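A single structure is presented below for examination.
For this view, one protein chain was removed and the others were kept in their places.
By written order: A and B. Residues from 1 in each chain.
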Amino acid sequence: MQSPADFDMSRRGVLITGTASAAVTAVPGVANAYAPSASTGKAPIMSTVAFTVNGKDYKVELDTRTTLLDALREHLKLTGTKKGCDHGQCGACTVIVEGRRINSCMTLAVMHEGDSITTIEGLGTPGKLHPMQAAFVKHDGYQCGYCTPGQICSAVAMLEEIGRGIPSHVSADLTAQPEISIDEIRERMSGNICRCGAYSNIVEAVQEVAGQRA
Amino acid sequence: MKFDAPATTNPIDQLKAVGKPTSRIDGPLKTTGTAPYAYERHDAAANPAYGFILGSAIAKGRIASIDLTQAKAAPGVIAIVTAENAGKLGKPTGHTVRMLAGPAIDHYDQAVALVVADSFEQARAAARLIRIDYVRAKGAFDLAAAKDGAVVPETGWTAPDSAAGDFDGAFAKAPVKLDAIYTTPDQCHASMEPHATMAAWSGGKLTLWTSNQMVAGAVGDMAGTLLIPKENIHVMAPYVGGGFGSKLWVRSDAVLAALGARAAGRPVKVALTRPQVFNNTTHRPATIQRIRIGATRDGKITAIGHETWSGDLPGGGPEGAAAQTRLLYAGENRMTKTRLAVLDLPEGNAMRAPGEAPGMMALEVAMDEMAEKLGMDPIRFRTINDIQVDPEKPERPFSQRALIECMESGAQRFGWNRRSTRPGSVRDGRWLVGMGMAAAFRNNHLIKSAARVRLDKHGMVTVETDMTDIGTGSYTIIAQTAAETMGVALERVTVRLGDSAFPVSCGSGGQFGAVNSTAGVYAACMKLREAIAQKLGFNSADAEFAGGQVRVGNRSVDLGEAAGEGELSAEDVIEYGDIAKRYQQSTFGAHFVEVAVDAATAEIRVRRMLAVCAAGRILNPISARSQVIGAMTMGVGAALMEEAVVDKRFGFFVNHDLASYEVPVHADIPHQEVIFLDETDPMSSPMKAKGVGELGICGVAAAVANAIYNACGVRVRDYPVTLDKIIGNLPPLA
Partner (left out) sequence: MKAFSYERATSPAEAAALAGRTPGARFIAGGTNLLDLMKLQIETPAHLIDINGIGLDRIEATEEGGLRIGALVRNTDLAADQRVRRDYALLSRALLAGASGQLRNMATTAGNLMQRTRCPYFYDSNQPCNKRQPGSGCAAIGGFSRAHAMLGTSEACIATHPSDMAVAMRALDATVETVRPDGSVRAIPIADFHRLPGDTPHIETALDPGELITAVTLPKPVGGRHIYHKVRDRASYAFALISVGAIVQKDGSGRVALGGVAHKPWRVEAADAQLPAGAKATAAALLAGARPTQDNAFKIPLVERTLGAVLAQAEAMR
C-alpha cells in the first residue's frame, strides 16, 4: 500500500502533497483555492406557488431554493415526510404527486404549481390507518420509523404502477402485464432504504395489501 | 432493587403480556408520520432559526485565519459560531475529539463553524461564504502503515491482552493449523435520521430536543462541553431515527445548536447533512486481524490466538475484535492481543456489536477454513470445541450456553445436509450456489436502570424512564412489563421515554437496553405494588395483581380505586451484584446463509437466511425478531458492500453519501427466518431475558463469506467480499 509520502500527483497538477505542510485556502463548496471568488449572497428570491396537499389548498411564498420536502416539513409543518439524505439516495422523502411517487427532496416547491400532492398524513391517521399503514403495523415493517412514511407512500404508489402495467428490472417478459410477486416488490421498493433492516417484514406487509387488492 | 441472586418465580413468569407477540404500541404514530423526531418539534418552539454546520476542508492541521465578513453580510444570517467566539468549551469524557474545531483541526469535516439564519436555505448558502485559510499538516491515515507503531490501548471494552496455557508452544506442535490475516473496513452506521437537535435557552437553562440513545449521557456530555451544571440541561429524545451506536454521545449538531441558540438568542435547530454524517461523526474502525488455530487431527483445538489492530485519533479507543475469542471455543492454550494505532481519520467508536461484529467476521471464517483443513463439517468442528465454562477460568460457568442446540436446530431447519462439501459444485443456471454458516456470540451486559411508575384514579399506569426507543421496541416491551407486573391490560399502560426529567435508565446500546430497562420498570412496578398494598392495608406478599384489580383472598379492589383521588407513584432502580462475575453471561446463535454467485460476473446475491438465537426470555417475539432480521441485514451489508473508503492522501472517507456508501436495499434481502430457542436465564435479571439486537449481526458476514466460498471456491479474507476480489479466480466461462 502507498504511504502518504509515496504518491505522485504532481503531474496531475494537484496542489497538495502529503509530505509537508502546505497552506491552502478553502471557500467551502469550492474549496482549497480552486474557487472563483465567491460572490456575496443575493437577497433571497421569493416566489409564490399554489398546490394541494392531502386535499387542502395551499398558497405559499417561498425562497425559490426551497425543496418540496422542506416546504412540506418546515412551512406546512407536515413533518411525516422525512429528510434522510436530501440527495435522492434513500427514499425517506417519498410523496405522491399527481399519482406518482417521487423524491420530494429532489424537486423545488415552486415547480409544483397546481399539483396535487399526497403525503403520509393524507393516507391515514393513527385512529384511521390506511390499509398499508395497518399492514406495516401488523407485520412490524419498521423499527425506528424514520424511513417508514416513505416506504408506505412508495408502496401505495408502487402497487398502482404495477396495476398500470409499468414493467420493472425483474419483469421477465417486458411486453406482458407485470405480476405482483415478491421479486417485483423487492425491486420496485429498492428506492426506499431501511437501515434498521425491516425489508423482510415490509415485503410481507406489501404482499398482504397487494393480495387484498387482487 | 438489588439483583444478586438467581431469579426465582416472579410476576413476569405469568407471561400474560411479556413474551406475547405484541405489535408495537408506537406503530400507529410511526406509520402515519406523527411520531415527532428531533428536527420536527414545531410544537415545542414556534419560530426556530436554522443552523448549518461548516466542516473542515482538511484532515489535519490548523486554521490560520477565518474570514466571516461575507457570510455575516449574507441575507438572513443571525449569528456565526466559531471556536473564536464560542467561549471556553470542555471536552467531556465521552468525546475523543472536540465537537467544534479551531484553530487545530483533528479530522476531516470536523465542525469549524455554525451559521445561524432565518431559513435553512439562507444558513446553507451563507456557510459557503466563510473563507478559511488552513495550514495542512501531515497525518496518518493508513492502518496497514500505522500498524507496526500500534501500542497497547489504555481504554477499551475488554482487556487488551489475555493468555492461558502456552499458546506458542501448542500452536507450533499442532498437527493441523491455520495462520491467516483478515481485514474488515471502516463502516458507517448510516442511521436513516441524520443527527439532529433543536436547542432553546431560557435564562441559563438549556432545553435540547435531540436524537440520542443515552439521554442521561447526553446531559453529561452537554454539561461537560458547555461547562454548565447538569441541572440546567433538559434533554428530550422520545423518537430516535436509528442509532446503532452513532448516537451514544451528543455530536456536533447538539453542541452547535446550543451554542447557536445562545448566540442568536432564539431557538436553533441543526441537522447534519447526509455527507456530514460520514466524516463528522463516528464510525466502526477498520481492523487487521491475525488468527491462528491449532488442532488435533480429530478436530480438538489445542491453541487459539487472535490478534487485532485498529486505529483511532489520539485519546481514542480500540476496536476490540478479539473479545469473543476469549470465550467462544475451547482450547487450553490461548492468547488475544489488541493494539491501537494513531490515525487522523474521523473518530472511531461503537457501532452495533463493537468488537464482536468485526471479530466474528474474521473468527468464523477462520473456523470454516480450519474445518475444511480437517475435512470436517463446520458444525461438527464447532460442536467438538464447545465449552460450557469460561475457557480462561474454568471455575466460572456460562449462565446458559445453547450454541450446539442453535447450530443443530438451524442445520435441520435450513437443510444443511444438502450442502455440498465440494466448493463450486452446485449450479443453478448462471448461478453458482453455496451454503455457509457461522456461530453467533455476543455478551450480555448488566447495567443499572431506573424507572418511575404512576397509577391514577382511572387505573391507568404510566411508566416514565429516560430509556430510548431507537427502533428497538422499548416502548412496547416496557408496556408489556408494566402490564404484566401490575396486572393490567396493555392498553391501560402509557409509556413515556427519552426525557431527562425521568429516572435514569441504562439507555440504548450494547444490546443491554431491553433486559435492563425492563428490569428497572419491573423494580419500580414492584415498589408500586407495595405502595398499593400498603395503602389498602394488604400484605403485599399475598396481594395478587390481575385484571386491573388487586386481590387478597376474596377481597379485591380496582387499581383506580386504590389510587384514590390523587395518584400513587413509585420509583426504583435495578442494580446488580457480582452475579455477572460469578457467571459468564452471553448470548448465542447460529447463522445460516445460502448465496448465489454469478458464474460470469461474480455478482453475489443472498438467497436464504436463517438465524437461531438463544438469548434468554424473548420479551416480545415480534420486535425481537425484527431486531434480529435488521442485524442480519446489516450483516449482509458488512459482508457484501459496506466500506467507508479511506483516501490515504487526503485522510477522509471518500464515499460519503448513501449512493456511494452502499447499504443493502430491498432487492438484496431475501425472506429472513428467525428461531428463538425456548430459554430463560435466571442469572440475567428478574426478566430472565438477555439482549438480542447485536447477537443478530455477529457472525452473519462470516456466514455469507463462507457460503460464497462454498458456492464458487474463492476464499476472500478482506471484507467486503465484492466481485472484483473473486472474478480473477473464477473458472473461464464455458
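Just so we're on the same page, a contact is a pair of C-beta atoms (placed from the backbone, for glycine too) under 8 Å apart; a residue touches a chain by one contact, two chains touch by 3 or more.
Everything numeric in this text was worked out from a predicted model, so none of it was measured.
Participant: Just to verify: which one of B:Pro391, B:Gly436, B:Pro664 or B:Gly699 makes contact with the chain not shown?
Facilitator: Only one of B:Pro391, B:Gly436, B:Pro664 or B:Gly699 touches the chain omitted from view, namely B:Pro664.
Participant: Any idea which of A:Gly91, A:Gly124, A:Gly145 or A:Gly197 touches the chain not displayed?
Facilitator: A:Gly91
Participant: One chain isn't shown here. Among A:Ser116, A:Ser168 or A:Ser181, which residue touches it?
Facilitator: The missing chain is touched by A:Ser168.
Participant: Where the complex has a chain not shown, which of A:Ser47, A:Thr125, A:Ser181 or A:Gln207 is the residue touching it?
Facilitator: Among A:Ser47, A:Thr125, A:Ser181 or A:Gln207, only A:Ser47 touches the chain that is not shown.
Participant: Just the residue numbers, please: which parts of chain A touch the chain that's not shown?
Facilitator: Within chain A, the residues that touch the unshown chain are 7-9, 11-16, 26, 28-32, 34-35, 39, 41-45, 47, 63-65, 67, 86-88, 91, 94, 100-103, 106-108, 110-111, 113, 154, 157-158, 161, 164-169, 171, 174-175, 186-193.
Participant: Since one chain has been left out of the picture, which residues of chain B touch it in the full complex?
Facilitator: Touch with the absent chain occurs at residues 57-58, 75, 108, 121, 124-125, 128, 275, 430, 598, 600-603, 605, 640-641, 645, 647, 649-650, 654-657, 659-660, 662, 664-668, 720, 722-724, 727-728, 730, 733.
Everything that follows uses one rule, which is that only the chains that are shown with their structure count from here on.
Participant: In angstrom, rounded to a whole number, how far apart do the mean CA points of chain A and chain B lie?
Facilitator: 26
Participant: With touch defined as at the start, can you tell me which chain A residues reach chain B in the complex?
Facilitator: 1-4, 7, 9, 16, 18-32, 38, 40-44, 63, 65-66, 70, 73-74, 77-87, 89-90, 92, 119-121, 123-127, 129, 133-134, 136-138, 140, 142-149, 152, 170, 182, 185-187, 189-203
Participant: Any idea which chain B residues touch chain A in the complex?
Facilitator: Counting only chain B, the residues touching chain A are 23-24, 26-37, 39-40, 42, 54-55, 57-58, 61, 64, 70, 73-76, 119-122, 125-142, 144-145, 189-194, 239-244, 271, 273-274, 470-473, 622-623, 625-627, 629-634, 648-651, 657-659, 663-667, 669-672.
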